[in-house]
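Notes follow once the structure below has been shown.
Up next is chain A:
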Amino acid sequence: MHVRSSAVLVTGLVIATLLSACGGSGDEEVPSAGPSTVRLLAHDSFVVSEDLVAQLLDDTGVTLEIVSGSDAGTMVAGAVLAAGNPTADVMFGVDNTLVSRALEADVFKPYTSPELDWVLPALRDDTSAGMVTPIDYGDVCINVADSVLADAGVPAPTTLDDLVDPTYRDMLVVEDPGTSSPGLAFMLATIARYGDGWQEYWAALRDNGVSVAASWTDAYFGEFAGGGDGDRALVVSYATSPPAEIVYAEDPKPEAPSTSSMTDGCYRQVEYAGVLAGAANPTGAQQVIDWLLSESVQADVPLSMFVFPAREGTPLPQVFTDFAGSVDDALQLPPDEVAANLSTWLTDWGTVMGR
Partner candidate 1 sequence: MSSTPVWLRWTWVVPAAFLTVFLVYPLVVLVATVTSGAGVSLIDPLLAPTIWQVTALATVQALVSTALAVVVGLPLANVVSRYRFRGRAVAQALVTVPFVLPTVVVALAFRSLLGSGVPQGFVLVVLAHAYVNLAVVARIVGAQWAQHSGDYESVARTLGASRWRAFVDVTLPSLRSAIASSAAVVFVFSFTSLGIVLLLGDPTTRTLESQILRQTSVLLDFPGAAATALVQLVIVTAVLLGGAVAARRSPARRLQPVGLRPLPSRLGARTAVLLTAIAAFVIVLAPVAALVAASLRGGSGWTLSWWASLGSIDAGTTRLGSPLQAVLTSLGYAGLTAAVAAVIGGLAAIAVIAPGRARAVGLLALVPLGVSAATLGLGILLAFGRPPWDLRATGLLIPIAHSLVAVPLVVAVVAPGLRSTDTRLMSVASTLGAHATRAFWTAYGPVLRVVIVGSAALAGAVSLGEFGAATFLGRAAGPTVPVQIVRLLGRPGEQSLGVAAALAVVLVLLTLVLVLIVDRLGATPSTRRSGTA
Partner candidate 2 sequence: MSAPRLAIGGLSLGYDGEVFLRGIDLTVDAGEIVAILGPSGSGKSTLLSTIAGVVPEVEGTITVDGRDVTHAPIHERGVGLIFQEPLLFPHLDVGRNVAYGLRRHGVGRTEAGRRSVELLTWLGLPGYESGRINELSGGQAQRVALARALAPRPAVLGLDEPFSALDTELRQRLAVEVAAMIRESGVAALHVTHDPREAETVADRVIELSALGH
């Protein structure tokens, strides 16, 4: 039996080798166009204008190949497991809740981009000792369906404290922090705001009729009155959801969105890029990070991904300046504190919410 199964294994390996010989070899040895190809591992939300990819090729000779890594959490999980022999050269989209897990696993190789000098002062030092480079940031905020509240004759809430007020009973829908990235950010916001009292806050939310959806899609389109057929007036979403609502509206576009964001109690998510340790093309990977921080890509970021550019002085589109929530004092937790406590927090949250 041993002989037989190892024979099967050998057969399999031969087939696999043949397969890889047929198609896979081109990538490393014979870069098809230009002097080098760089593989960029990015989560599903990553998007950039094709012109800019062409410009990258023109300026540096780098051909960009984007490799999809599912959602950010799954992508980082894959990167951690593949640490040292990565599936790409550079990774974009690891955020401040996940970055310390990636650092622990030695996923990255240090790189300090010359473009870093142009990054907003608040983010400039946020590089985990030169391992990662901040590219963009966004704020997870409570979004409000204004007309629904107006019809009910209720003023929009302005602080996290308001949400436990009976005025807003049965009005809020949040996402499960165990299955949703904005849901997790909102939970972290409450921990950052209330410290040890965060569980009491959630108990109060629960008693005030908060609904928990599994995903942002389900919450926003399924339960939120401002997104689809739902009847809830408040949802955990992004500060940039109102401008996105305009951009992705039917023509002719409405003059103003039907939703707005509450600017208190927002949690700031920073997205980083980093050169992967063991990358086949580390030089090209560095060039891609420089490119991600370049003026033109940074200017493209708001309308492509609905996040704010990290580069200081990048002009924002008008729909952003008009309608995106402008958050002055976003909440944040240190990444290593998040990494150390996340499992416990999620369990505690589940206990409080009966989930």
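Assume a contact is a pair of C-beta atoms (placed from the backbone, for glycine too) under 8 Å apart; a residue touches a chain by one contact, two chains touch by 3 or more; residues count from 1.
As a selection rule, all candidates are chains of the complex that A comes from, given by their letters.
Computed from a prediction, not measured in an experiment: that's the story for all the values here.
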Among 1 or 2, touch partner of chain A in the complex: 1
Contact set on chain A toward candidate 1 in their complex: 8-9, 11-13, 15-17, 19-20, 22-24, 26-28, 42, 44-51, 53, 65-71, 73-74, 76-78, 80-82, 85-87, 98, 101, 178-179, 184, 214-218, 220-222, 227-229, 231, 237, 241, 244-251, 254, 280, 304, 306, 342-343, 346, 350, 354-355
